[in-house]
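Structure in structure tokens, see below.
Omission of a single protein chain aside, the complex is shown with its protein chains in their original locations.
Showing chain A:
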Amino acid sequence: MNDVKKIGVEPDEWEPLKAYTNARIALGKTGISIPLKESLQFKMAHAHAKDAVYSHLDVAGLQADLESTGLPVHRLHSQAENRDIYLQRPDLGRLLANDSVDKLRRLNSSPADISIIIADGLSATAINNYTGPVVNRLVEKIQQAGYSLAPLLLVEQGRVAITDAVGGILRPRLAIILIGERPGLSAFDSMGAYITYEPQPGLTDERRNCVSNIRDRGLPPVLAVDKLMYLINSAFRLQLTGVALKDNNGLLE
């Protein structure tokens, strides 16, 4: 404490209030400025978030994680060639690159009940961390419920609405996209899942349902899959997704 005093750092008297919030309160001060320790902790959180934004899908690792589903895995790419274009042109992240369109057409698979799409979004780190536990369990539950599944799709530089581009070709009755959410300082590896009934080009986001903050310290994978199954079953029963489904969904409260 004496050392701290010598260099001018003064703690705040209300440190016990930190128990009530994760906000960066009671940081103390040196002069009128933030002490270095707090400044570096902030920088580290921001560094994690930036690294997550520029992280890449670990394709080999993901393919290994998904092997136990027994489903084929295909790699696709959006029209956003790289991260900087992806960040500035959300429209391109919603469209499939031409060779990816050809690849999907050549699959010539008959329409399945459900298509699962896995995309990097704004945090490939989230996808690398949580695809295994979420997709393996999700596939198992979907198959137990008697729905058919399309091949798994792994999309680089993808946005949520690339679901619709996929839907226009594969014609599943329903699609789920698992995608890395925008990293915050408190969570850089949070996965989101969006469900779209009858996906096709031209849909808007109010036609989808979302389960967000999927990560160990947020909504853990097991609970996330339960919510997704509730939504999937409701969507098939009501033959829709979006605002109307959300209103009836007590589980999401």
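Rule of thumb we're sticking to: contacts are C-beta pairs under 8 Å (C-beta built on N, C-alpha and C of every residue); 3 or more make two chains touch, one makes a residue touch a chain; residues count from 1.
Just so it is clear, contacts and distances are computed from a predicted model.
Its record in UniProt calls the unshown chain "Ethanolamine ammonia-lyase large subunit", which is the match among "Ethanolamine ammonia-lyase large subunit", "Oligopeptide-binding protein AppA", "DsrE family protein" or "Probable chemoreceptor glutamine deamidase CheD".
Across the entire complex, the residue among A:9, A:122, A:138 or A:245 in touch with the chain not shown is A:122. Residue A:87 is the one among A:73, A:87, A:107 or A:210 that touches the chain not shown.
Shown as candidates are A:74, A:103 or A:182; the residue that touches the absent chain is A:182. Hidden from this view is one chain, which touches chain A at 12-14, 17-18, 20-27, 29, 32-34, 38, 42-43, 45-46, 49-50, 52-53, 87-91, 122, 182-186, 188.
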